[in-house]
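Shown here: the complex without one of its protein chains, the others still in place.
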Amino acid sequence: MAAGAQSASLDDVSTRPGRDTIVSSIVRWTFISLSLLFLAALLFAPLATVFVMAFEKGWRAYVHSFADPDTAAAIRLTLITALVVVPLNTVFGLAASWAIAKFEFRGKSFLITLIDLPLAISPVISGMVYVLLFGLHGWFGVWLQEHDISVIFALPGIILATMFVTFPYVARELIPLMQQLGNDEEEAAITLGAGGWITFFRVTLPKVRWGLVYGVILCNARAMGEFGAVSVVSGHIRGLTNTMPLHIEILYNEYNFVGAFAVASLLTLLAVATLVVKTLVERTGYRRR
Amino acid sequence: MAAIKQPSVLPGFGLTFGFTTFFLSAVVLIPLAALVLMAASMTWHDFVRVVFSARAMGSYRLSFGASFLAASINLVFGFIIAWTLVRYEFPGRKLIDALIDMPFALPTAVSGIALTTVFAENGWIGQYLQPLGIKVAYTWIGVTVALTLIGLPFAVRSVQPALLEVQRDLEDAAETLGAGRLYVFRRIILPTVLPALLTGFTLAFARAVGEYGSVIFIAGNLPMKTEITPLLIVIRLEEFDYKGAAALGFVMLVISFVVLLMINLLQAWGRRRIVAGAR
Partner (left out) sequence: MSITLDQVTKRYQGLPVVNDVSLDIGDGEFFVLLGPSGSGKSTLLRAIAGLAGVDHGRIALHGRDVTHVSAKERGVGLVFQNYALFRHMTVADNIEFALRVRRMKGAERRQRRQELLRLVSLEGMDERLPAQLSGGQQQRVAVARALAHKPEVLLLDEPFGALDAKIREELRRTIRQVQRELGITTVLVTHDQEEAFALADRIGVMNLGRLLELGKPQELYARPATRFVATFLGAANLILARQTRDGIRFGKTAVNASAAGPLQGSRDHEVVAVVRPEEIEIAPTREDLASGYLTRGAVEEIVFTGALERMRIRIEDGQEAAPLSNGNGNGSAFLEVTRTQHEQRAFQISNGQHVAIGVRRIHILPTPLSSFTTCATTESLAEALVQQPLLAELASRMKTRISTRVEPKLGMPGANCEGAPEFSGTTVIAAHSEVVYQAQWLLKMGAEEILVLPQNASPPQRVLIHWADEAVRRATLAVSASILRHVSAEAIYIGILPQQTPAAQRPHGMRALLDARSEAQAVHGLEMRTELRFGDVSHELARQLGELAGQMLILGIRGHADLPERFGSLFAESRWPVLIVHRQHDSPAGQAGQAYQAGQA
């Protein structure tokens, strides 16, 4: 959050005359302890557990768990999915924010609502819609079977479901940012003789780069970690259609806790990395609204 | 395209608008329409039978009850945490501020297995609750705990900016006018952040209702008792009962829309109050 402005005002308040009373310190410490206790139980303990469980049987067992070919396959599948989904959604986010922030047209706010829609929908439904379309008893199930194309319980289904879930992330970062930054620089570029593409690549893209990074890392984190939607379309075929989160479930249900938490630790590190990048981006002056 | 006017001199409207609507339709709208169509292809009688079956009703009770409870907990603790982060300086404040987004970035399967381990009978916290007769894992309490974790960032991040704003001018003004601290809190701070609090509550609730990954590990998944609605949908799909799944999905979709509408209204209300206050 707005760290700089925040600490300035904190300073301001704490040095005011009449502020330093016993009651206010009691209130203060009550608030801090309550917050910390709540977070400790709900957030810190589970985070710590991930690593404690992963290393329960020692460093070697941890490393060894990645030697499992199914685990390796799950990691590979997750990376492939993210590699397809994130660029597609990035291109979409750029196109949508350009159309929405740079032009006036009727139905604009409706379009924004539609783009945000996947955020409000349960991941299970996000996966299910594709099953209803392409599954064996779905609208196109028979046709797909006749032509020997598999979407559900295969890579295309996983990619589609992930795309649905992570669809809005880049766009909703860029739309408000572009609207806020205005069109002056683009108009300046045009009066200086630049065409559309030059303006986009040399002016707009650098201008919104931090927002773009922000959106992309959130999109990526969500794409790699998605469970519900992918679970519905994947079919849980070991070594073939299991992404990392699905693989965690299988290992966990087989009581292979070291294996499950080892994979979980990777995803936790991904989340930590995401938060680090996010914090760094915020430090450049780009802020979460 | 006649309804579209283009006052800007910047190029690329056709290309970007076309791509946006195409991609949106292909990825989101058409699949959603497939769901609605599937649900609509059922007879009314069948639809009612599926949607109001005892098992479905039991799952709604758990899903909505636990989500409401979780969102309420987040309402209280979200405010306390946001207040602490905004008002007080203490070691590690910045780190904790950054970690608030963790449940959002952490894959749900990870938080699911981690929470289950912590709250299991022999887990770090579960072992202390066990003697008190409180069983968390594999009960509705566990479901609530998981949903609380999922909703936490939404609650905190909604309130935080509002609190940051209110401090500056209004509160200072009230203080110079001679108001006491509790009075300022009750009459100035609370009313000002109320829209943000409610928005946070609604966002947390919306997220919790649809949550799947983190819940299925900690819930016992017993029909009628600890089975959430999204899980019931998955079970129906695995039984190849697409219509039954679509009907339940349709119900959840409608509820999502209602909640989305509420969020928009709440935010509009908050904006209006801010604008009106600025006049």
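Note that the chains are named A and B in the order they appear, and that numbering of residues resets to 1 at the start of each chain.
Keep in mind that, in the parts below, contacts are C-beta pairs under 8 Å (C-beta built on N, C-alpha and C of every residue); 3 or more make two chains touch, one makes a residue touch a chain.
What you see is a predicted model, and the numbers here were worked out from it, not measured in a lab.
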{"item": "Residue among A:D70, A:D116, A:E185 or A:E282 touching the omitted chain", "value": "A:E185"}
{"item": "Selected residue (touches chain absent from view) among A:R28, A:K207 or A:R238", "value": "A:K207"}
{"item": "From A:A48, A:A154 or A:A194, residue that would touch the chain that is not displayed", "value": "A:A194"}
{"item": "Touching residues (missing chain, whole complex) on chain A", "value": "184-185, 187-195, 198, 202-203, 206-207, 209"}
{"item": "Contacts of chain B with the absent chain, listed as residue ranges", "value": "7, 9"}
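Simple rule for what comes next: only the chains that are shown with their structure count from here on.
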{"item": "Centre-of-Cα separation between chain B and chain A, whole angstrom", "value": "16"}
{"item": "Chain B partner contacts - residues on chain A that touch it in the complex", "value": "1-3, 5-7, 9-10, 13-14, 24, 28, 31-32, 34-36, 38-39, 41-47, 49-50, 53, 91-92, 94-96, 98-100, 102-107, 111, 113-115, 117-118, 120-125, 128-133, 135-139, 160, 163-164, 167, 183, 186-187, 190, 195-196, 199-200, 218, 221, 224-228, 231-232, 244-246, 248-249, 252, 257, 260-261, 264, 267-268, 271, 274-275, 278-279, 288-289"}
{"item": "Residue ranges of chain B in contact with chain A within the complex", "value": "3-13, 15-17, 19-21, 23-24, 27-32, 34-35, 37-38, 77, 80-81, 83-90, 94, 96-99, 101-103, 105-115, 117-118, 123-125, 145, 148-149, 152, 157, 160-161, 164, 167-168, 181, 206, 209-213, 217, 230-231, 233-234, 237, 240, 242, 245-246, 249, 252-253, 256-257, 259-260, 264"}
